[in-house]
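Comments concern the structure below.
All protein chains but one are shown in place.
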Amino acid sequence: MLSDIIGTWIAATLTIAILSFLYKDNPLYRAAEHIYVGISAGFAVIYAWAFDVYPMLIDAFKTNLNTRNYLEAYILIIPALLGMVMLLRSIPKLVWLSRWSISFTIGIGAGLGLIAGVQGYLLPQISDTLRPLINLNNAVLYIGVITTLTYFYFSKEHAGLLGIFSRIGIVFIMVAFGASFGYTVMARISLLIGRFYFLFHDWLPLIR
Amino acid sequence: MLHLHILLTFFALTPPESVLVKDNPNDQGQAIVITWTHPAPESLLGFRIFRSTSPTGDFTPVEPELLNRTDYLDTDTLLRDGVAYYYLIRAYSANDSASSAVAGPVIARAQWFNASRLNVLVLTLIISALFIYYILRARQGKQMFIRKISGLDAIDDALGRATEMGKPILFSFGLGYITDMVVIAALPLLRRIGKKSAEYAVRLIVPNSDPIVMTAAQETVKEAYTEAGRPDLYNPDNITFVTSDQFGYAAGVDGIILRERPGAIFWLGYFYAESLILAETGHTVGAIQLAGTTETTQLPFFVAACDYTMIGEEIYAASCYLKPEPVMLGTIKGEDFIKMLLIFIITVLVFFGTAATLLNRNIPSLQTVFEAIVNWFSPPS
Amino acid sequence: MKLWERLATIDRRIIYSILALVVILPLILKPKIGVRVSEPVRDAYSAIEQLPTNSVVMISIDFDPSSAPEVQPMLIALLRHCFKKNLKVILTGQLALGLPMGEIALNQVAPEYQKVYGKDYVNIGYRPGYAAMMVGIGREIRDFFKTDYRGVPIDSFEFMRGVHNYHDIALLVSLAHGAVADAWIQYAGARFKQKIIVGCTGVNAPGMYQYYSAHQIEGIIGGLQGASEYETLVQKPGSATLGMPAQSAAHGLLILLLIIGNIGFLLSRKKSRGK
Partner (left out) sequence: MFQRSIPLFIVLFTALLLIVAFFIPHKPFGDLESRFLNWYAIISGFTFLLGLDSLTRHHLLKVIRREKGWFYSLLLVLSLFATLTVGLYSWVKFSSPFALRAPFMWLYKYMIIPLQATMFATLAFFIFSAAYRAFRIRNLGATLLLIAACLVMLGNVPLGSSIWQRISQLVHLVFPNTRLDLLYQIELFAQIKDWLMAIPQAAAGRGIGIGLALGGIAMSLRIILGIERTYLSS
């Protein structure tokens, strides 16, 4: 219907405006880019309030009051205060107060981060490297992990055995970078395919 | 006749067997794990679990819906810690149902320590102790050796060639904030480049994407110029704020590169997908490019497009070599020790594992010990 | 300007127009090509294939429009697979900008299998908190998700009543374009032993192989190639399979450019050393 047709034309103009940057930086591109920054900032705020602050704070406060467990309801005032205080950062005199809520979030981030680093990454990855060297793959995996680790060893000059290990390590690292670059190409091309498909199918019906 | 009887029992519904009940381990109590088996679960409509506080007492259903699984975690709010409970499972087919034997007694308890996370506790304590030890040693001013990162020679080499041609130098932190470790590590490198550009009286341009990083850059370059004895050459207009938007910043810096045509460019900080646009434009003006970031997804582009690239932690080591700031020095030394420790542990266990598999026929116990160690690190999910 | 010098310095606008051509033509001509299914994708497929009917699958939309052309076809193929197997689907997401993509996919696929909102699938929306939310669900999903994305209490949906935490979720599918998949693996997988498969963009696929080889995840669907493989397994060729010929042509062009560029570079270096 009408709003979809208008919408497709607006989407097509914005797509072409952004692609025009390839020819050279121009006002149409600058306008589209600034609209993009504005809309996505506004979008994130609506989302955060519609799905987080409202249901978990305001709604939870109301339901706790109705079900009469007042402790649960009034305890929610603490995160509400911490959240509002966070907004005082723009007032120079009250910046020190906003640091309290920043410290709370950073404290939780650090606490979770310390454990996640050990349980989520180090332990499983070490455990999987402990493979008997009975076939080529296990041997190459073991050598790869050990030599890459030695490449990032800074306490001794990379000479002698250490030098050999770190040179093997850089070979593994380069192969790894090459492989991930190869994959990135496909990622970016599929984005391009998606945009051309939109331009020549939804907007101009050239593709059936 | 016997034959028929067997046939009949065959058709009568077989009840669930080997019903096991135990307290849910490593939890805050009020939870009991129930598991059972059944020869043909798919022929059934489902199971229902019944609970009672006495082996012969009245059994009440735990959940109204029929279950299609053969395990269940009973976290009913009525459950009390320390009370003995008994369970039985009834299987339901279209027109028949059969109950299992009664299982129990079982008592729900809260544990004070989650035994399944012992390995996390051990490794966290060892790693934290080592980091704290090395950071304290560094803060007491102990001299600790860090090898010279070849990237530093590459910086001097690039500076030399740019100043020979009398072309300006460009430095960028990318989209990094002041709280990013890699930006903090890049500041001493900016100081070294600033000192060199003052000595050769060559312009140093630093476009920024964050106002706070811009002020830090201005202070660092001013100190470098005074250190080189040329405070008069310092010009704050060369160190500007472009924009905080990713592609806006890339377009802005590309404009500066095409106008100023710098001889050397240093990309040292935090970069995302725009790294490609920047490095390619730098290449078109024939500048010598040196890059360094901890953002691993962008390293392939820098490695292939720049003359020299510092990979991940090499920036921290290079920065520490120039200005051994205690906390960063302690962290690098701590990491180095842990890396060597890990290499040692992995090597010992891998060779032990190899021996265990090779000698498996005559000493089978080795294999079980090896598997126990591997599982200790990370139990199979 | 000698031939090889011109070879090494083709103007970038010419390259851009050749690339545009090389992508648009296959989209219009639509040539047919066979797709080889790789092991990580087959393992992801069998992780769903062996689930008994009515098991609960949680799909987390952790990508946004910028990577939709790659990951959206995976979501559609996965939804078709789950609905064909009569599995219950819970849709959630970690990215504010991502969840509507899930809504669009659900409204396209659900009618194909006569699946009803609330009875066969539920969209519980997005909650920030990231790792906090992932750990929170390990205890009780209602701590974070009392209502679905339209504010309807989740207990009003029949199959949701039995879902409390990861224990009741047979499989978690993270469709991610960034480090969100790592977070699901570290928090849901490592802490609560949740079975996970990951669908991700081409950029992130390399990072997932270490988890796949360490059996922290059951399978990987990587990039548009992975999506077209999964579409082939589900026997429903979609936009991913349509895009593969254009991918093939574009990759061929890039390899050609790399070769030409380096020939020009090596010749010019030999010449300048000769001078």
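Lettered A, B and C in written order, each chain numbered from 1.
As a working rule, contacts are C-beta pairs under 8 Å (C-beta built on N, C-alpha and C of every residue); 3 or more make two chains touch, one makes a residue touch a chain.
This structure is a prediction, so every number in the text was calculated from the model and none was measured.
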item	value
Touched by the hidden chain, restricted to displayed chains	A, B, C
Residue, one of B:M181, B:A355 or B:I373, that touches the chain absent here	B:M181
Options B:N114, B:N235, B:T347 or B:N375, residue touching the unrepresented chain	B:N114
Sole residue of B:K167, B:K196 or B:K339 that reaches the chain not shown, by the stated touch rule	B:K339
Interface residues of subunit B (partner: the chain not displayed)	26-29, 110-114, 117, 120-121, 124, 127-128, 131-132, 135, 177-179, 181, 184, 212, 247, 273, 276-277, 279-280, 283-284, 294, 296, 300-301, 303-305, 307, 311-313, 316, 327, 331, 334-335, 338-339, 342
Interface residues of subunit A (partner: the chain not displayed)	3, 6-8, 10-12, 14-15, 18-19, 21-22, 30-50, 52-53, 56-57, 75-76, 78-80, 82-84, 86-87, 89-90, 96, 99-115, 117-118, 121-122, 125-126, 129, 137, 140-149, 151-152, 169-186, 188-189, 191-192, 194-195, 198
Touching residues (missing chain, whole complex) on subunit C	9-10, 12, 15-16, 19, 33-36, 38-39, 64-69, 97, 99-100, 103-104, 107, 125, 127-130, 132-133, 135-136, 139-140, 143-144, 149-151, 202, 205-207, 209-210, 212-213, 223, 225, 244-245, 247-255, 257-258, 260-262, 265-266
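In this section, only the chains that are shown with their structure count from here on.
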item	value
Distance between chain centroids, defined by C-alpha means - subunit A, subunit C (Å)	15
Per-residue multi-chain contacts in subunit B, two or more chains	297, 378
Per-residue overlap in subunit C, given as positions that touch at least 2 other chains	189, 203, 214-216
Partner subunit C, residues of subunit B touching it in the complex	42, 63, 65, 68, 73, 75, 297, 378, 380-381
Subunit A - residues contacting subunit C, complex	22-23, 40, 43-44, 47-48, 51-52, 55-56, 59-60, 63, 108, 112, 116, 119-121, 123-125, 127-128, 141, 176, 179-180, 183-187, 189-197, 200, 206-207
Subunit B partner contacts - residues on subunit A that touch it in the complex	21, 25, 33, 37, 114-115, 118-119, 122-124, 126-134, 142, 145-146, 149-158, 173-174, 177-178, 180-181, 184
